[in-house]
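Before any comments, here is the structure.
Note that one protein chain of the assembly has been removed; the remaining protein chains are unaltered in position.
Chain IDs A and B follow the sequence of writing; residue 1 opens each chain.
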Amino acid sequence: MIILEDVHYSYDGVYTALRGISLQIDDGERLAVIGANGAGKTTMMKHMNGLLRPQKGRVILDGQDTKYMSVAEIARAVGLVFQNPDHQLFLDSVKKEVEFGLRNLGFTESEAEQKRQKTMVNLGLEGFTERSPFTLSGGERKRVALASVLSTEPRFLALDEPTIGQDAHQKSLLAQMLTEMNKRGRTVAVVTHDIEFVIENFPRTIAMADGQIIADGSTSMVLSNDEVIERCALALPQMTLAARALRNVFPEVGQRLTLLSELEETIMGILGGA
Amino acid sequence: MHRLDPRSKLVLSIVCASVSMMFMDIIPLLMVFICLLPMIAAAKSLGRWATSMKGLGALLVFVLVFNTLLSPMEHPFSYSLSLAIRLVALMTSFSLFFLTVQPDQLSQALIQMRVKFEFAFAMSMAMRYVPTLGQEAYAIMDAQRARGVELDKGNLIKRIRNIIPIIVPLIIVSIRRALSIAESMESRGFGANENRTYMEMLRFKKRDWAVVLASLLMLSLTIYVRFFAGLPGWMLWGLPF
Partner (left out) sequence: MALVEFADFSFKYLGADSLALKRITLTIDEGEYVVITGPSGCGKTTFCRAINALVPQFHRGYVAGNVYTDGKNTRENEVATFASVAGLVFQNPENQLVTLDVEKEIAFGPENLGVAPNEIRRRVEELIELLDLEELREKHPHEMSGGEQQRVAIAATLALKPKVLVADEPTSNLDPQSAETILEIISHLNKRGMAVVLVEHRLDLVAQDASRIVLMNKGRIVADGDPREILAMDLCEEIGVGVPKATQVYKRLRTRGVELGTVPLTGVELAELVQEATSR
């Protein structure tokens, strides 16, 4: 679906953010991008929807070089949801806000109306149709921002730090929603610091450091890699710490354990046998 | 230059500006300008001064051209030239202040000159948040462009319309930010006491008095020469066109 070929990018020709990024994301994948602040995660994401253009290398969307496509054109296929919903909300009703993207991308009245309604129902926003987004709570505004990007039904959805400030319930709702979207064919990518969220929901992880991709593969493999842990400034999740501590005493404990349910089963096994 | 109290620099600047305003002829104005340059150099700000003067360039050309064409004076170009030099001298006098005084020094100077703390602080806070606001504006532009807003296309009317999705979020975000900042400031006692103290106070040193004295002397001398003694003939020289 989207391919980055040896992409290089520097801000103002001074600060090199990307030093040769190459990756391929196929249709229907679900992945997370992790890395320390300044590793280039957001810069890379912005190349995927054309906000930034590679100074060297190419970005290929559905087989086409994005060089000659405008951001608006790319937005039909790639939807990027930013961290702060208040950076997007400016209209006086949730309805208009969700419609906005649809209008910009040239859908007809009826198509737009249908898609808008569908999206709002999916995100539980029908109750807020005529409300001004500014009167909604933080979490609700986040949903409105998400809805406004989802309404145009981009085949690739990328979210920048969607879990910041969310409580456990909101996070699990988000995870559920992303997983469902992915099951129905949408490609989903998330940039995040929240390792627990990554472990529980994303089978593939791309780890970045200093403008390069240092690991790209299955989440459990990438997150057991010591180099990744160090260079991405990760805090080891409690499950990993538990697994490691157990492994010292029970060598049969698996190498790649990171899911809570896996650890639970392993412990049952250990105690059952004792 | 930098170690002078901002208040003495203020006096110096004002005197220089006044002196610049007093003359209408090329030679004295050039002399004033030539005196100003070493002061800027002493502040190691020649580079920045040059950049700001470049900006002035267009205005200078405008002044020169229009005054030459429209002035009723005998030697219009000569007159325009003197006006241009005067403008440069004036701007340089003020640069002397603004290039060498940092925002917080300015703020403290104002406070010690009895400007209310709230006003002086509002000014320095505004400066502090300028880069933040800029970054926020870029983030908003990115977010809206990602939704298909085309900021660099379309005729004038369309472009103006496209400012709305940028300005509205910017204003709202700024208001939210302001409330958040206010909470932090209140929590730290802002506005509590009439007798607010300051960790670092500006104090006049000998060199500050020297500068103020020298400036006032310069001013008196110039007033005398200009209005009472009269300028010597050679100073009134002008171009014959």
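Quick notes
Just so we're on the same page, contacts are C-beta pairs under 8 Å (C-beta built on N, C-alpha and C of every residue); 3 or more make two chains touch, one makes a residue touch a chain.
Please read all numbers here as calculations on a predicted model, not as lab measurements.
When the whole complex is considered, the residue among A:167, A:227 or A:252 that touches the unshown chain is A:167. Contact between chain A and the absent chain runs through residues 36-37, 137-139, 164-171, 193, 195-196, 233-235, 237-246, 249, 260, 263-264, 267-268, 270-271, 274.
Residues touching the missing chain, restricted to chain B, are 102-104, 124-125, 127-128, 131-132, 135, 177, 180-193, 195-201 (touch as defined at the top).
One rule holds for everything that comes next: only the chains that are shown with their structure count from here on.
By the touch criterion given at the top, residues 136, 139-140, 142-150, 164-165, 168-169, 172-173, 176 of chain B touch chain A in their complex. Residues 46, 49, 51, 70-72, 75, 79-80, 82, 84, 86-90, 100-101, 104-105, 134, 148-149, 152 of chain A are the ones touching chain B in the complex.
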